[in-house]
Every structure is written in C-alpha cells, then in structure tokens.
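The structure under discussion appears below in the form of structure tokens.
A single protein chain has been removed from this complex, and every other one stays in its place.
The first chain written gets the first letter, and so on, giving A and B; residue counts start at 1 in each chain.
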Amino acid sequence: METFYYIIGGILLLALVIAAFRFFQGPTAPDRVIALDAMSIILTAGLVMLALVFQRFIYIDVALIYSILGFMGIVSIARWMEKGI
Amino acid sequence: MDGLFQRFAKDKEYHVRFVFSWIILFAIWMALTSSLQIQEVLTGVITVGIVASFTWKNFTTKGLHYLHPQRIFYILLYILVFLKELVKSNFHVAWIVLHPKLPISPGIVRFPTRLKSETAKLILANSITLTPGTLSVDIKDNMYYIHWLEAKNMTDEEAAQSIAGPFENLLIKIFED
Partner (left out) sequence: MNIMTIIGMALTTQGALFLLLGAIGIVRMPDMYTRMQAGTKATTLGAMSFILGIGFMEPAWLLKTILIVVFIALSNPISSHALARAAHRSGIFPLSRENIDLYKRDNQEDKS
C-alpha cells in the first residue's frame, strides 16, 4: 500500500512541476492563470490523498475550503482582467 | 422583520419554495456532517430552517417542480449522458495532446439556443465546456460563442446540431414545459 501512495504522489508532483513550467514561462497573463488553476486543482487532489495517508478526516474539509478559495481567486482575477478593479 | 413577512405573503408558492430549498440545503448538511447522531441531525434541522428562510427567494424560482418523478428521471439521464461525454472528451484531449503533430484547426463559432431559463443556460454552457473539443467563451442573450478545436465555416443551425445536440432536448424537458 505504501508503494502505491509513493507512486501516486510522484505522479502528482510531476504534474505540478510541469504545470509550474507554464506558469513561469507563459507569454501572457491568462496563460499563467490557467497554469495556476490547474496547479490548485492538483493540490486539492493531493490534500485529499494526504487525508487518506495520515487517516485524518478533517483534512478533507481543508481540501474543500482550498478548492472553494481557488475558484474564487480565479474568478476574481478574471473579473479584474476584464474591467480593472 | 415585517418586510420578510410581506415578501412571504406576496408570493403564492412561498411555502413550497421554502420547503424545496430546505430539502436541498438539508441534503448538503447531511453530506457535510456525514453522521446520523441525533444532536447533529437536530442542529441541522434548525440551522437549515434559519438559512432557508433567508435565502429561498434567491435560490429558487419554482417550488417542488424539480422533484417530480419524471423530471428526476430526466435529470439522472442527463447525468449519465454528461458523464459519457466527459469521458469521451478526455480521451479526445489525450489523443490530441499525445499526438506528435497536434491535429487541430481552432476558431470561434456561434449558435442560438432555444432555452429560456437562466439556470438551464448556465448548465448548458458548463456541459459544452466539458464535451469534446469545445469551450464556451460568452453568452449574449440567446447566442452562444464557442471556441472549437475543429472549426469550419458553417451555418448557425449546423453548429447547434453538432455542439449542443445531445444536451439541449433533455434540458428543455427538465426546465421547460
């Protein structure tokens, strides 16, 4: 079982690094925001997996709140790009 | 407080709409606490009652309308069709991303919709975003603007047929008539 967690965690970490590449390189601002969006979803999945690894039910709430905050952040950045503050 | 009761009195369907939002919010409460202990459930009944009495006006447009058995059947059918399209679109994306030449010819097309309810338009836009090769960019009145990976010069009706085809009829059955 432990090997399984290591493999899954490794895949998620690889995905995070690849998305971060676009975040640093992206030519325009929306490109960076897309990469940020993908990274926040990957991190949500990672938090749910940590809840399973440490057997703590409360970490699932953390993942839920994290995904809500990520969604609000992306939408407010989009509103800002559209109209200015 | 008086204003609240006046708002209650003006609306004919108010008690049904209140019950409907109470049912939905209580289902969410049960999923959030996920326990059947008596004090949790009692707290839920009272809290959800308070929250529903403040928010039913904004959350609902019709009463128990959506809990009719026929509509529930169509909602379940919609979820099945949606999951099928979601899996299909992911394999489509996988094929494009892993293909060495990236076989795409993108562009933005448009099509008009027959839906009138705002919620139905939102759900259709979300479903279009998650179906193969399409991404909704904007909705103006009843015109959808769709970024498409295989855009061709075509009339609005053809675009509607090939993009919104599986979803629109089901949504009309769920939200209208």
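Going forward, a contact is a pair of C-beta atoms (placed from the backbone, for glycine too) under 8 Å apart; a residue touches a chain by one contact, two chains touch by 3 or more.
Bear in mind that the values here come from a model prediction, so they are computed numbers and not experimental data.
Against the chain not displayed here, chain A makes contact via residues 4, 8, 11-12, 14-16, 18-19, 21-22, 28, 30-31, 33-35, 37-38, 41-42, 44-45, 48-49, 51-52, 57, 60, 63-64, 67-68, 71, 74-75, 77-79, 81-82. The set of chain B residues touching the chain not shown comprises 28, 30-32, 34, 86-87, 89-90, 93-94, 96-98, 102, 104-110, 125-126, 129-130, 133-138, 140, 143, 145, 147, 149, 151-153.
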